[in-house]
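Only a portion of the chains appears, each positioned as in the full assembly.
So that you can tell them apart, the chains are marked A and B in the order they are listed, and the count of residues begins at 1 in each.
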């Protein structure tokens, strides 16, 4: 037996458990959460997140990182600065990427605010990220539930997106709206030699929708390029497909857009990436930033994990190895559904600087 | 070929894409996010989460659910109400569960606030959830990083908890503090016949720490029972193990505690469960609520998923099948790290009602 008559626990155990510590660096923040005895002050609660730990700290660091992007963006740019020969437009070019579902959700209003006030410089999204914004100008999306049964919904013509529902009629209205525009685009291609690309088409749709609720209306007005190379992968593609029978010949070229996107990174003085979600939007922005040997400031917000080797779930440090993020950057990933955190981020960053940032934009 | 000369896309495609919708119920909320053109009002941002979708909506529903718990808790109770013969203490008995890491983080201060103002009735946590609170009264925990290398940390006597670091000296201080208390507990067992259980020991530790920063100090002062059946699974267990050599004989009985916990559910008028994280704390509270054929109000906050069949990741609807949640309840699960959302939840619920809830508690 193990000697129950000993006065002392085994020394290996005591030494392992009671191993003394070396000193920590003096400047490490102490963990301390918000004290509600001081009253309810949500701004102060969010300030306290830096010393709360886990993803609360990540959120606080993301807010810091974006505030640095904004500060650098406001710095004046002199001729000869930036890469290559071009003079950049601002001290920091901000790339914003987001997946389709965020436009279906109420995060759209935060994104629209950023476009309206020209607070970001380049947008990358998916087909759904474009069309859902336009469709919302035609009809509503509703709050449902993740567990609504698919078969019953389909029989009733109701589409589910997570816990949202969208009547299929919305897509019928979209067809009515879009078809004449496609006709017109084809006419311009054939008569004026317009070489359509996804980014040109998105600006055209933003112009046509002519609705201040729309992200792409403001992107058009404020001349923010919107890239979406797989623009046919969604309802827009369905309509383009139908249109190819009715009135064939439209061409959407993705070569010109990759050059245009990469130029946004190459000729920037500094760049910041704010990427909500994964997949194409995450990779496309990061890949463009490889063209300048890496972004300077980075915030990812997503729920992906790295263990399956996906780009979506990769930590920012993987992009550092590729040269997509600078080796001296301090990128931040917030592991969260963007709907939970992005409105809070906007509240603590862009919306704090609306006056300074708004100079020069068109807002009506 | 497929007939490129047709004027119309295949009818199967057009019918599938343009399927008409039935009407939705009139009262479904429309999705609409916060409009920052109205200025930065964080309370209004959180209000807008209900119509933002995804986990933003889940957070808003969780806030509603907890506010309902609070409202019911404030209802007067008449004799003869509640199950069986006991008269319940309030209109809704609130069970709060949380894992150890949340006490290591700054969420501890939110939990301490709830205990201090006697806003919850029963607490369930793990061993770490107890000892980390006490240790924080002796020395600090710091903000580090998820990627700090384990080997270097061990060589320097620094322990990592996610992105937090804790000097091992803190645990040495804990030993110094705890050993005399264990001696005293053993003495009382042997001389006064005290039958120690985890919940009795936790109250004793809360009394001994005598520190207003401590959750368990307030749990002791306000007579909130704290259950932790595996109280030996942590630093407390290490110390109890060492103590078993130096001064053997202490007994910690878990039978009396299961009866005490179940009684909290059985004799309640209504119950609410607020469970942060998974594992033992989630199951233990839910199982106790089976004893009353289910909790009435439920909020889970965790990052677990159901696909592996774990209880930790199970949706509330699984607990409905077991009778742990009422079949007419509207339980809410928020898929998020609790550090991100729990302080916001407290801000929008308990902290709004501090005056009403505070009646009768001890606060110094």
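Some notes on this structure:
In this text, a contact is a pair of C-beta atoms (placed from the backbone, for glycine too) under 8 Å apart; a residue touches a chain by one contact, two chains touch by 3 or more.
What you are looking at is a predicted structure, and each value in this text was computed from that prediction instead of being measured.
Each chain in view is the same protein; 2 are placed here, and the whole complex, as held in this structure file, contains 4 copies.
Note that only the chains that are shown with their structure count from here on.
Its C-alpha atoms fitted onto chain B, chain A is found rotated by 180°, rounded in steps of 5. Here the spacing of chain A and chain B, counted between their Cα centres, is 31 Å. Residue ranges of chain A in contact with chain B, taken from their complex: 4, 6-9, 13-14, 17-22, 24, 28-37, 39-40, 42-43, 45-46, 48-59, 101, 104-110, 113, 116, 140-144, 147, 154, 156-158, 162-165, 167-169, 171-172, 175, 235, 238, 241-242, 244-246, 248, 317, 335-337, 339-341, 343-344, 346-347, 350-352, 354.
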